[in-house]
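The complex appears here without one of its protein chains, the remainder shown in place.
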Amino acid sequence: MPEKPRLERQPMCDRLAMEFQDGWIVNLGVGMPTLCSNYVEPHKSLVFHSENGAIGYGPLAPPEKADRHLVNAGGQQVTALPGLAIVHHADSFALIRKGMVDVTVMGAYEVAENGDFANWRIPTRKGGGIGGAMDLAACAKRVFITLEHTTKEGGPRLLKRCTLPITAPGVVKLVVTDLGLFEVTPEGFKLREHAPGWTPAEIQACTEARLIIADDLREFRFRARA
Amino acid sequence: MPEKPRLERQPMCDRLAMEFQDGWIVNLGVGMPTLCSNYVEPHKSLVFHSENGAIGYGPLAPPEKADRHLVNAGGQQVTALPGLAIVHHADSFALIRKGMVDVTVMGAYEVAENGDFANWRIPTRKGGGIGGAMDLAACAKRVFITLEHTTKEGGPRLLKRCTLPITAPGVVKLVVTDLGLFEVTPEGFKLREHAPGWTPAEIQACTEARLIIADDLREFRFRARA
Amino acid sequence: MKNKTYQTFDEAVVDIPDGSVFMSAGFGGVGVPRNILAAVGRQGAKNLTGISNNGGTLDAKVDVGTLIAAGQVKKMYCAFTAATHPSQVTPFVRMYNNNEIDAEVIPQGTLAERIRAAAAGIGAFYTPTTVGTELAVGKEQREINGRRYVLEYPLHADYAFIRAWKADTFGNLVFRLTQRNFNPVMAMAARITIVEVENDIVPVGELDPDHVHVPGVYVDRLVRIPPDGIWD
Partner (left out) sequence: MKNKTYQTFDEAVVDIPDGSVFMSAGFGGVGVPRNILAAVGRQGAKNLTGISNNGGTLDAKVDVGTLIAAGQVKKMYCAFTAATHPSQVTPFVRMYNNNEIDAEVIPQGTLAERIRAAAAGIGAFYTPTTVGTELAVGKEQREINGRRYVLEYPLHADYAFIRAWKADTFGNLVFRLTQRNFNPVMAMAARITIVEVENDIVPVGELDPDHVHVPGVYVDRLVRIPPDGIWD
């Protein structure tokens, strides 16, 4: 396994956020996905939705602006943007189930080439932490996944079929890892962008699923950071 | 058929209202039942609920106090009492279906000794006007019915079985007519109070169902009007 | 955030195609989107399907009955296909009696819940209402915890016609008293929600997030009722 540098988490999330379209309702999962909200393009107006019923909240609150009654789905204090609306939990998930969420970004343990993914339960541990992930995965218009390309032990996470209990079948549209950007197509994972210095063959070597190489494969697009 | 005086509508409704208990949530149907709200006992605090989501409204609004945004289920302008709360239509019927309404008072074409009643459709006319009656009838803790004892043609309305399409089966607890007060028991209609000057036999003669005469049968109790 | 304000009602309804399904809110004459309905009347879309508490009243005001009387509606889902009093024969009731319009009568609570189910992505639900009546005949039923229930399905719509008290430019809505009625659930259920507003449409940030009854994400088009609009 080559010991080349991989992508950092922030550029991975920036890359997904570049796909968000003006006006989209965006739900960011706890953990790495919340980094997507650091990527701001002034011409795009996004509406951030969290499971606890905040619709249209803003960035994480600096301590002096924190409001103890306003948190995101991770329990982090966030800021109120003009236009914020609040609904209760049942109405918040009504919005999700109606299919109003344009994209949900989540972390995962595994993603499969058929669009399945797993992020809630490891059978060797009892129980699971499902939160709102199954509702979002089943109902959002698009599911984007961000995860490390390999396990700590170097094993693959982009698989032919998930080995862990799945969160939803066949829903993943786009995956970013620290090695590249992958579109989930009917034929499987299509490598669209690769981390600098990594060849498709090297990425395939870290991947269980067979990769399709995009005709227009290019190096990973970073945003121009201010 | 004797031509003795029968009860007026207001005392009929007063008599039902006397049964309301302190703290009850009360839903009054359009028409005659709304007269129940004219009967006020200062020691009783009732919460009037209407299908359009007003919980805790007050009497009909005199023109100078009318608010064009506040109407009851009959579209009549009513007054706001302190403590009024508003919910939307789905939440209003959630309250009804949960069984929170302690009593619903409705008019009817027919009531049967098994507690069925009919108030929404006459098969000789196409269509029906169901409004919120079926939800209330199916879900309220008690259904009270107020109706004329006989049809315009003198036919009975307290029947062995309803002839019209029913609104709900077996739900009626108490019936007031212009001839008396009737409890619906497992054995059928029990005449508890009779209109002044009317004998049980005379009332039975206007009734298809066989009446049970209460041991403590008494003359109709009017309220002492202020 | 997107400004969803339209200058006129005619602009806000111009693209409604023939054959659309619409929901129209209001109850007891309050919260009725009369200006939108008047514009749809002028626009002339045909073969519409309507979802509303009733099919219009006998007063001279613009309501769903205006579209029905103009022959624009082929079917109604509502809680009244006959008036409670036989003397009240509305255009809708007359046309229904003459088989000039189709209709399905639905108990008001089931109507509200079927709309809410569409707003909430629910596939179907069991309600106790109508059990033992002719309205339950032919419907799937089951006993749950010793009580009988009837299976009911969501009512979806292309458009919701809504009347609100206040709004901001993004479409956050506030209703006043029983103006609320069917307005929030219909606004949240339809694909495209068009709102007439009784007060000036304010910039985002002016409405208290805790007082918003319908989040702006559900709203597509807003029109301030002009001074010469329909107010009552």
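Per-chain numbering from 1; labels A, B and C assigned in written order.
The working rule: a residue touches a chain if its C-beta (ideal position, glycine included) is under 8 Å from a C-beta of that chain, and two chains touch if they have at least 3 such contacts.
From a predicted model like this one, the values you see are computed outputs, not experimental measurements.
Chemist: Of the chains you can see, which ones touch the chain that is left out?
Modeler: Computed over the complete complex, the missing chain touches A, B, C.
Chemist: Could you tell me which of B:Pro5, B:Gly83, B:Gly170 or B:Pro196 touches the chain that is not displayed?
Modeler: Of these options, the touching residue for the absent chain is B:Gly83.
Chemist: So which of C:Phe80, C:Tyr149, C:Phe170 or C:Tyr218 would be touching the chain we can't see?
Modeler: Final answer for the missing-chain contact: C:Tyr149.
Chemist: Touch as defined at the start, partner being the missing chain; which of A:Ile96, A:Val175 or A:Ala195 qualifies?
Modeler: A:Ile96
Chemist: State which residues belonging to chain B touch the missing partner chain.
Modeler: Given the touch definition above, chain B has residues 23, 25, 45, 47, 49, 55-56, 80, 82-87, 90-91, 93-100, 139 touching the missing chain.
Chemist: Can you list, in ascending order, the chain C residues touching the missing chain?
Modeler: 113, 117, 120-128, 142, 144-145, 147, 149, 153, 174-177, 180, 209-211, 213
Chemist: Determine and list the chain A residues touching the chain excluded from the picture.
Modeler: 30-31, 50-54, 67-76, 80, 86-90, 92-94, 96-97, 121-122, 125-135, 138-139, 165-170
Quick note on the criterion: only the chains that are shown with their structure count from here on.
Chemist: Contact counts by the stated rule: is the higher one at B-C or A-C?
Modeler: Counting C-beta pairs in contact for B-C and A-C gives the edge to B-C.
Chemist: Give the label of the chain whose average Cα location is farthest from that of chain C.
Modeler: A
Chemist: Report the most central chain, judged by the distance from each chain's C-alpha mean to the global C-alpha mean.
Modeler: C
Chemist: Measure off the straight-line distance from the CA centroid of chain A to the CA centroid of chain B, and report it in whole Å.
Modeler: Spacing between the chain centres: roughly 58 Å.
Chemist: What is the distance in Å between the mean C-alpha positions of chain B and chain C?
Modeler: Comparing mean C-alpha positions, chain C is 29 Å from chain B.
Chemist: Counting in whole Å, what is the centre-to-centre distance of chain A and chain C, each centre being its mean C-alpha position?
Modeler: Whole-Å distance between the two chain centres: 37.
Chemist: Among the residues of chain A, which are close enough to touch at least two other chains?
Modeler: Within chain A, no residue touches at least two other chains.
Chemist: Enumerate the residues of chain C that touch no fewer than two other chains.
Modeler: 116
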